[in-house]
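The other protein chains are all here in position, but one chain of the complex has been omitted.
For reference, chains read A, B and C in written order, and residue numbers begin at 1 within each chain.
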Amino acid sequence: MDTPLTETFHTTAFLGLGAMGAPMAAHLSARSRASGGQTLVWNRTPGRAQEHAAQHGSVAATLEDAAGADLIVSCLPTSAEVDEVLDAAHAHLKPGSVWVDCTSGHPDAAPRQRDQLSSAGVRFLDAPVSGGTVAAKAGTLTVMVGGPADVLDAVRPQLAFAGKVVRVGDTGAGFAVKAVNNALLAVNLWAAGEGLAILGLRGVELGAALEVINASSGRSNTTENLIPQRVLTREFPATFGLGLLAKDAGIALDMAEQARGSAPVIAQVTGLYRAASRVVGAQEDHTAALKLIEQMNGVVLR
Amino acid sequence: MDTPLTETFHTTAFLGLGAMGAPMAAHLSARSRASGGQTLVWNRTPGRAQEHAAQHGSVAATLEDAAGADLIVSCLPTSAEVDEVLDAAHAHLKPGSVWVDCTSGHPDAAPRQRDQLSSAGVRFLDAPVSGGTVAAKAGTLTVMVGGPADVLDAVRPQLAFAGKVVRVGDTGAGFAVKAVNNALLAVNLWAAGEGLAILGLRGVELGAALEVINASSGRSNTTENLIPQRVLTREFPATFGLGLLAKDAGIALDMAEQARGSAPVIAQVTGLYRAASRVVGAQEDHTAALKLIEQMNGVVLR
Amino acid sequence: MDTPLTETFHTTAFLGLGAMGAPMAAHLSARSRASGGQTLVWNRTPGRAQEHAAQHGSVAATLEDAAGADLIVSCLPTSAEVDEVLDAAHAHLKPGSVWVDCTSGHPDAAPRQRDQLSSAGVRFLDAPVSGGTVAAKAGTLTVMVGGPADVLDAVRPQLAFAGKVVRVGDTGAGFAVKAVNNALLAVNLWAAGEGLAILGLRGVELGAALEVINASSGRSNTTENLIPQRVLTREFPATFGLGLLAKDAGIALDMAEQARGSAPVIAQVTGLYRAASRVVGAQEDHTAALKLIEQMNGVVLR
Partner (left out) sequence: MDTPLTETFHTTAFLGLGAMGAPMAAHLSARSRASGGQTLVWNRTPGRAQEHAAQHGSVAATLEDAAGADLIVSCLPTSAEVDEVLDAAHAHLKPGSVWVDCTSGHPDAAPRQRDQLSSAGVRFLDAPVSGGTVAAKAGTLTVMVGGPADVLDAVRPQLAFAGKVVRVGDTGAGFAVKAVNNALLAVNLWAAGEGLAILGLRGVELGAALEVINASSGRSNTTENLIPQRVLTREFPATFGLGLLAKDAGIALDMAEQARGSAPVIAQVTGLYRAASRVVGAQEDHTAALKLIEQMNGVVLR
């Protein structure tokens, strides 16, 4: 707590070059270079880091070297992977630096991670993102941040991948809001699938139905974007895995249980996404959950 | 079927001057008068019709007189009320005219109503609307129409209350799409309530949470409009009753059952809205369903 | 109403010789013959009636002849088939006789069927049965009866297939209780399947788990009988179809909706049985619904 926060973020590092992380790191790298700095990139499989360096002018680095940056941004599948990386990086951290975790993590992990970093003089923000690969590439991600306002103020200008950055509360609040956002995505998507299946069984043309729903009170991001673009086209591009969405809805459910809260609809839907992960495949795009609805109803949503 | 469709819609009639019907009838009346015609208005309680006439230049009429119009538009609570009015009006109908029912009706009622009107030489369209009282006043309602395309083409210019008119299929398809739209509204609203309750139990500031959700994948009409405007303000203005939304979700569920379809999430949510109608009150605004979620979680969504 | 009830039930008839009906008719026939009477049997496919006559001493008959019996018992898939048979039989009914419908029918059908029969001087009881093919063969079925107590008193001695006969209320109450009983069967069975899947994923031996559950508070007919006998053995003998159980749960759900009642768990489970009917097959035994749970969890319940 007493270590002063660094005043400049000359060297930045990005850990985790997946479908989201790679374009996010590219924005970070472009910004660093524009201000005379550099962005170290690390990935569990080193080939991706070298590829990223070649394409985006970032610098492929070991985890030990990356750990010494002024600003570290991580974007990994779950909090479990972040914990592993934190343990491996701990001895190499630089006091005064800031670690921003953009993983869709578990709110329970955040205070533990904050405390672990604090012992090395490093600040922590949980800062998951929303917008998918499209917004990651465009640098217009929404970032929901938990943690101290002054730390966020310090790093905010560095978050070159962000279109909107909102502090939603103390440590863990970012993860909490992300989990709830994704639970709503899961529910809205599933319900739209059921509704279209009902109409499909009746022979209603689904494109026309979506057109009016999207001008009506039942509309959501899933009816406006995901279903017309991914389901009715039968493309189901795998940009965000079904298994990961099931995991996120499960985090929201876990939060409800821990608080002795009642969320029977999110609970049911989490179970259905777990089922879809088994039946359709956890690696499929999250919109492929509707393939289970199709089986359940004997219709195809096209 | 053989009676030729009327070529002009000189006299129009509007049946049912409720929260939606009254402003819709006002738009119809303004259009009629602009073209030298008139709009007869009828309501079960005649005082409302006289009031409407005084305010909007429409003409208060008996049901018998209204039944003789070239175009009849009805907007009543459920298909049961439409059936009653149809029976009473039947002997007074004018061959060649068109009856447009904007009620959120049951798809099963539509073919029966069409056939009953057909025997009097009258065409039928099921044409429920979405957009609430705001769009009704603005004349920008979305209309989802089931029935013959040529009949819709003939009356389309008369639908002065509409911002968007889409034919979604044959007779009954309009009611079907409306029921599904409202079922999605019900699910999206309930899920958002659960999600905010989870965050509220954790102490997250709900306004900030909604701000990021509305820039993220979990957004819907309910997080963008209904909850900030009606729930967080604690106003719950009663423009669309909780009991009516439960009824509409029930129609979607009934459609699923009839087709031996599987819609387990819409099914659960319908049950929860029935519960909310009992516990909170069927006459309350539909957004007041979230008061039941508040009781279930021991939190207030503000 | 004024036609006096017959004093003797010399000739009885049984309509519908399915898995349940055939053994029920055999008991009826044995009783008739013991008292010097006879039982006419009718089935849509006449071969079954002739086979029954050969095996059980009943008399294969046309529907017209069967309709003239003193006591008519029907056992058909749904109320729709009963309506068809009623229409065809109507002109041949004998005033003073009693029609006992053992179909798992819809409560809404009962008053209509009662009135139709009443116009021919015939009394009606809705009297669905429970116990499955085992109890049907043993003549120990439970019969739940809706209708006038005096009519039940008159026919009670004739119901040779029954182990227990209980009047549960007025016309339709028998169907209502049967629908609820089967909805509970559906829920209890599904929940047991989920619970065993959870234990199976953890490697717990399911036979031992069932042994303790059956000595504990979570026990039900499904854990005591159906699952050990039909699921863990992998036999799934098709004595009661999955599609018919989905239909019965749907009747309970429909009753809830009509009364504006809230039954969110029965609602979800009905949807899941509809799904199982599609994915596993409507003709499979009702216990095969657990094959869908197995797919949803990636386990086999053995």
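A few comments on the model shown:
The rule we apply is simple: a residue touches a chain if its C-beta (ideal position, glycine included) is under 8 Å from a C-beta of that chain, and two chains touch if they have at least 3 such contacts.
Keep in mind that this is a model prediction, so the values were computed, not measured.
The chain that is not drawn here is touched, among residues A:98, A:253 or A:280, by A:253. Screening C:23, C:37, C:107 or C:147 for touch with the missing chain picks out C:107. On the side of chain C, the interface with the absent chain consists of residues 107, 130-132, 142, 144, 163-164, 166-169, 172-173, 176-177, 180-185, 187-188, 190-192, 194-199, 201-205, 208-209, 211-213, 215-223, 252, 255-256, 259, 261-266, 268-269, 272, 293, 296-297, using the contact rule stated above. The chain not shown here touches chain B at positions 264, 268, 274-275, 278-279, 295-298.
The chain not displayed touches chain A at residues 243, 246, 250, 253-254, 256-257, 260-272, 274-275, 277-278.
Keep this in mind: only the chains that are shown with their structure count from here on.
Closest chain to the protein centre (all Cα atoms averaged), using per-chain Cα means: B. Judged by shared residue numbers over all numbers used at their interface, chain A and chain C contact each other through mostly the same positions, with over half in common. Centre-to-centre spacing of chain A and chain B amounts to 38 Å, using the average Cα coordinate of each chain.
Among all residues of chain B, those that touch two or more other chains are 256, 261-266, 268-269, 272.
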